[in-house]
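Here the complex is missing a single protein chain, while all its other protein chains stay put.
Our next item is chain A:
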Amino acid sequence: MGELEVEKHVKYILLVEKRKDDFESVVMEHLRMNGAYWGLTTLDLLGKLETVDTEEVVSWVMKCQHESGGFGGNVGHDPHLLYTLSSVQVLALFDKINVLDTDRVSNYIAGLQNDDGSFSGDMWGEVDTRFSYIAICCLSLLHHLDKINVEKAVKYIVSCKNLDGGFGCTPGGESHAGQVFCCVGALSITGSLHHIDKDLLGWWLCERQVKSGGLNGRPEKLPDVCYSWWVLSSLIMIDRVHWIDKEKLVKFILDCQDKENGGISDRPDDAVDVYHTYFGVAGLSLLEYPGLKAIDPAYALPVDVVNRIFFGR
């Protein structure tokens, strides 16, 4: 089994950030805020966040804020919950949440809660449990969870629970590991994990591990490094992570590295990207791979960052 190519991954991430003119970068331009979160969190987990100019990042993040209080995926793009969470998480990494008018951001998020407790992603009304997680996670990081009706938010999430113990996008939607993470994360942050049948969901989740050691996101699908995060963090939050073979998963993730140029891909020998690089490294952190900072399974931020926010200094 190879080792984690820390230096090469750091180099890769810093390079992606600079490369703005190739086709991939242009296609991804609208979600640069997510990219910033993936890249910077990876750097922090690898212990290399100090290579980044804090002021430059913070001022760019703030340029993406819309007058509504929400953040867009890039300068000039519309605000959406997806990028609002990433913005807050990036600021949290640098201990810079204080540059925000947290009331304004929180009001934007709280304003997107619907009567049934669900959340829309933006003013156009698409509803999804991903947005429930984002709203709850973000408000909790800003210490403003009291701005929404938590009880209703939890009730809506529970209404998306399925026969297999997992969760879908909306009531009746099929369980999907990414969606399971969102719902388990939101229930964790609101102290509502008792709504989950941990054994049933745990079995469904642990059966996501396929022969190669990798994890898939739904039954009878191919494995993908990103599920190392979605499935693992969910298993950890419900204390069932011992139900999978961790060593085989570590090997699978390491096999997805580009050992020459850095970066991690979805499966061995596929093209790398910053999204899978983050999920690979975060997955290894959840697997207690030596030398990595620990990451919190619910807030998706390094444990020291989360502890700083909730326990002070």
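Keep this in mind: a residue touches a chain if its C-beta (ideal position, glycine included) is under 8 Å from a C-beta of that chain, and two chains touch if they have at least 3 such contacts; residues count from 1.
By our rule, contacts and distances are computed from a predicted model.
Chemist: Can you match the unshown chain of the complex to its UniProt protein name from these: "Ras-related protein Rab7", "L antigen family member 3", "Geranylgeranyl transferase type-2 subunit alpha" or "tRNA (adenine(58)-N(1))-methyltransferase non-catalytic subunit TRM6"?
Modeler: Options "Ras-related protein Rab7", "L antigen family member 3", "Geranylgeranyl transferase type-2 subunit alpha" or "tRNA (adenine(58)-N(1))-methyltransferase non-catalytic subunit TRM6" narrow down to "Geranylgeranyl transferase type-2 subunit alpha" for the missing chain.
Chemist: Hey, which of A:Asp21, A:Glu50, A:Glu67 or A:Asp115 is the one touching the hidden chain?
Modeler: Among A:Asp21, A:Glu50, A:Glu67 or A:Asp115, only A:Asp21 touches the chain that is not shown.
Chemist: What residues on chain A make contact with the chain left out of this view?
Modeler: 21-27, 29-31, 72-73, 76-78, 80, 122, 124-126, 128, 140, 145, 162-164, 168-170, 172-176, 188-195, 200, 202-204, 206-207, 209, 213, 218-221, 224, 236-245, 248, 258, 265-267, 269-273, 285-286, 288, 294, 296-299, 303, 306-308, 310-312
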